[in-house]
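Excluded from the complex is one protein chain; the other protein chains are retained at their positions.
For clarity, chains are labelled A and B in written order, and residue numbers in each chain start from 1.
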C-alpha cells in the first residue's frame, strides 16, 4: 500500500472553511451529518440498531413512571393474589393479565424491569461520570505537571490495574459498608455502588489522557500559550483537553457497558442495590430462586433487558472506536 | 537479564507492601477491632487491657510491621464471623478454587488461542465472522448470566449435570480434590465453562487482533515472498510473534480468573475462597477480606513475574547476555 497517495484512503471531507461571506454556510446539523463520523454511522446498520436500542431503553428508564403499568414499590398497588402469574395468561384468582408475568409478590415484571433499568442506568452513568472526571483530572495533572505528581498517580494506577476491577469494586464496597453504620447501609447502597464502580474504573481514562497530554504539551501552540503567560489551568482546559475528547468518548462508552455489567454483577452477588431499590442485577438474583420451580419469566425478562442494554452499548463503543480510529479500517 | 528480574522482584515487593498497607488499614480503621472481639459487655479496663495485648497502642509503623510479620507466617487473625483462624478457613477452601481456576484457565488458554488464530487467518470466512459475533455477545454477557443459562439448560431442563457444590471430594492430606470422583468431575464442568468463557473470549479477541497486526508486518510479507507454506508463515512466523504481546495480557487474565471465581462460586454455590470472600463482604468480616486481598496479590505478583520471565524467554531481543555477544 506504500505506493498509494494518502488522500485516497480518507473518507469524504466535511465541508471545511466555508468562512467567506458570500458562501451560504450549511446548518450546523448538516455539517455534523456530513462529517466522517456520521457517514460511518449511516453506513453501519449495527451501530444504528445499537443506538436505537440504547436510546429506547434510556427513554424507557427516564419515563418509567409514565410507561409502567404500576409502581411496583408502592405496596398499596400490589395484590398478593396476582403472584406468579405466567406471561400472557390471565391470573386464576384475579383474572388480570400480565404480559411479562408477575413475581412472588404479585409485582408486574414489566414494571419492575422499567424501574430496575432506571437504577441500573443511573448507577452506570454516574459511575462513568465519576470515573471520567477523576481519571481525566488525574491524567491531565500527571501528564502536565510530571515529576513527583505523575509518579504517584501512575504508580497507583499501575497497581490498581493489576487487579480486576470487580475485585477493586468489591473491596471498596466492603470497606464502605464497614464505615457506614448499619441503619444507613441500604439507603446509601446506590451511592456506595457508584463510588465503588467509579473508583475501580478511572485508570483507563487517566492513562489515555496522560499519554495524550504528554504529546500535546510539547507542541508549539502549547509552548506559545505558555510564553504569553496563560495559566497552567487554562492551558490544560482550553488547549489540551479538547484534543483528548475523542479517545475519552470511546472509553466512556465502553466503560458504560462495563459499569452496567459491574453493577448488575455486584447486585447479583447481593452486595449492590438492595431489594427495596432493585436494579436489573437484583431482579435476576431474586429470579434465580424461582428458576427450579418453573417461574422462568421472573428471571428471563430482566436478564434479556440487561443483555440488550449491555450488548448495544458495547456495540456502540466498538463502532465508535473503529470510526474514530481510521488506522484500523 | 538477572538485573531485569531482580528489578521486577523489587517492584513486586513494593506492590505487596502497598497492598499490605491497604489491608492493614482496613483491619485497623474499618470497624473497631475491640468492639468486634469483646462484644457489648465490656469494661474500660477490659478494653485497655486488650488494646495493650493487641498492641493497638504502639506507633502505626510498628503495628504495620507486626501485621506484616504475622501475615508472612500465615497468621491473618481470627474471623469475626466464624471465630476461627482465617488461615485455617482459607486453607480448607483454597483447593476448591484452585482446581476450578486451573481447569477454567486451561480451557480459556487453549480454546482462546486456537480460535484467535483461526479467526485471524480466516478473517473473512463465514465461520470466523460467526465466532467473532458470538464473542461480542460473550463479552457483553455478564458471567453470572452465563452460569444461570448453563444451569437452566443442563441442570433444570436436561438434568445432565449437577448445578451446585463440588460433588464428592477425596482428601489427599490437607488438599481436597474433586478430580478423582465422577460426581466431582461432573460438578466441575458447568462452573469451569462459566468461569473460563469470558477470559476465553478476551484471549481470543486479543490473539486475533495481535495476529492480524503481525500478519501485516514486513517480515511476514517477506516470508510469503520467499514462498514459504501457509502453515509455516502462520504458525512458525506469525504466531510466535503474536505471543509476545499476548503473554502479558494472558498472564493477567489468568490471574483475573481467581478473582472472577467470586462470581462463579456464588452462582454455583461452589465452596471456595471466592464464596468465602463475598460472605465476608456482606458481613464486613474484615480479617477475611484483608487476608483474601493479600493472598490474591501475592498470586498476581507471582504470575506477573512468571510472565516477565516468559517474555524474555520468547523474545531474543530482551536477552541482553545473548549467545553471540
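Convention: a contact is a pair of C-beta atoms (placed from the backbone, for glycine too) under 8 Å apart; a residue touches a chain by one contact, two chains touch by 3 or more.
Everything that follows uses one rule, which is that contacts and distances are computed from a predicted model.
Q: Which listed name, "GDP-mannose 4,6-dehydratase", "Stage 0 sporulation protein KD", "Glycine--tRNA ligase beta subunit" or "Quinol:cytochrome c oxidoreductase quinone-binding subunit 1", is the one UniProt assigns to the chain that has been left out?
A: Answer from the UniProt record of the missing subunit chain: "Stage 0 sporulation protein KD".
Q: Can you say which of B:7, B:49, B:84 or B:236 touches the chain missing from this structure?
A: Residue touching the chain left out of view: B:236.
Q: Touching the missing chain, which residues of subunit B?
A: With respect to the unshown chain, the touching residues of subunit B are 217-219, 221-230, 232, 236-237, 240-241, 244, 314-317, 322-324.
The rule is simple: only the chains that are shown with their structure count from here on.
Q: At what distance in angstrom does the C-alpha mean of subunit B lie from that of subunit A?
A: About 26 Å separates the centre of subunit A from that of subunit B.
Q: Name, in rising order, each residue of subunit B that touches subunit A in their complex.
A: Touch residues, subunit B against subunit A: 15, 18-19, 26, 30-31, 136-137, 139-145, 148, 151-152, 156, 252, 255-256, 259-260, 262-263, 266, 277-278, 280-282, 284, 286, 289, 293, 296-297, 300-301, 304.
Q: Which residues of subunit A touch subunit B in their complex?
A: 159, 162-164, 166-167, 170-171, 173-175, 177-179, 257, 261, 264-265, 268-271, 284, 288, 291-292, 296, 299, 303, 306-307, 310-311, 314-315, 318
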